[in-house]
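The block that comes next holds subunit A.
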Amino acid sequence: MKKSLAALGLLAVAALALSGCTDSAATPSSAPSDPGSEPAEVVKIRVAALPIAETGALWAAIDEGIFADHGLDVEVVPAQGGAQAIPALLSGDIQFAIGQPFGPIRADLQDLGVAIIGDYADSLADGTDVNAVVALGDSGIASPKDLSGKKVSVNSLGAAGDLTIRATVDADGGDSSTIEFIEVAFPEVKAQLEAGTIDAGWVPDPFRGMVVGEGGTSVIAPYQDVIPGLTVLTNITTQKLIDEDPELVKAYSTAMTEALEFAAANEDAVYAAIAKGLDIPLEAAQGITLPTFTFEMDVDSVKTLADLAVKYEYIDALPDFDRLIQQQ
Partner candidate 1 sequence: MTLYTSTVRTPVAKSRLWAKIGENTLYAVGLPIVLLLIWGVVASVAPAKFFPAPQKIAVAFSSTWLGEAFINDVLPSLARLSIAIIIAVIVGIAAGTLIGLTRWLRELLEPLLEFFRAIPPPVLIPVFVVFLGVTDSMKIVVIAFGAIWPVLLNTIEGVRSTDAVMSETARSFSLTRSQRLFDLLLPAASPRIMAGVRQTLSVALIMMVISELFYSSAGLGYQIKYFQQTYLIAEMWSGIVLLGLIGVLLAVIFGFVERRVLRWYHGIKEVERA
Partner candidate 2 sequence: MPETLLKVESLNKVYESATGRVEAIGDIGFTMNRGELVCIVGPSGCGKTTLLKCIAGLLRPTAGEVTLDGKKVTSPPDNMALVFQEYGRSLYPWLTVRGNVELPLKHKKLSKSERTQLVDDALLAVGLDHADKSYPWQLSGGMQQRVAIARAVAYQPEVLIMDEPFAAVDAQTRADLEDLVRTLHSERGMSILFVTHDIDESVYLGERVVVLSKSPTWVQEDLAIDLAPERDQITTRALPRFTELRTHVYEQIQRAKRGEAVRSNA
């Protein structure tokens, strides 16, 4: 019995070997351009970024060789949200992180020595925004105030998503304190809406498109409704790194500025990178609404967000913006 199992296993392995293997992690052969400007040495850095569509800009820029041109060998670490990226920054395991501004704001309130060194992506001030609260067509939820007393999902509680939803609902005459927020990962939202365990869900593309495409309604675009063009993702590092290795921070900032400019100008490259990075079909990637990619911080939008967070008692006090935001 055992022997026959072993034989079967061997056979399977042999069959696999014969049928040929692929390697999804193989580095693409698109070599960095311009041998003339090659720097003397390459520094390895680890950057935390969520496995979401927005990270497409970073992936595309790496494939394009932009970071290599500045002597940086970037390893993207798919950290589970800013909550783990910041501890990892502090432990020195990673040097930079791309995350929501809420994480660094909270970290600053605890004097953890974290700084935002630049923007990464902003929501869209008009048109279809990068994310929305969606509900099923027959849910009877049409306007923001209808969300009162309902179960609404966000991907991570206590951050910009639920905060701006609250603000939108209250501005529309609803009562946000009666909303029950639940954490649901974006891809699950559609199924949970259909199963009736949630009434509405906050999702980015392509998941918004899936719900709306089947007769669902896009109730609100909370970012656009509350703070048009709100900063979605920022580049984060530690004060320690800024003090100890300003060169590295400088190189990273320059490269990131270039990378984001490249991404803003080359949507197709970003879509291709999303399709590869998230392992989804290119057509699906192309249906995604991209944010504005820029390294230039809109400090006021972050300040407005912080004010709102204080108002809704998400945080006790405002952070020290001068040490928190150090635009490079």
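Selection criteria: all candidates are chains of the complex that A comes from, given by their letters.
Following the convention adopted for this analysis, contacts are C-beta pairs under 8 Å (C-beta built on N, C-alpha and C of every residue); 3 or more make two chains touch, one makes a residue touch a chain; residues count from 1.
What you see is a predicted model, and the numbers here were worked out from it, not measured in a lab.
The candidate touching subunit A in this complex, chosen from 1 or 2, is 1.
Of all residues in subunit A, those touching candidate 1 in their complex are 81-83, 86-87, 103, 106-107, 109-110, 112, 153, 156-158, 180-185, 188, 191-192, 195-198.
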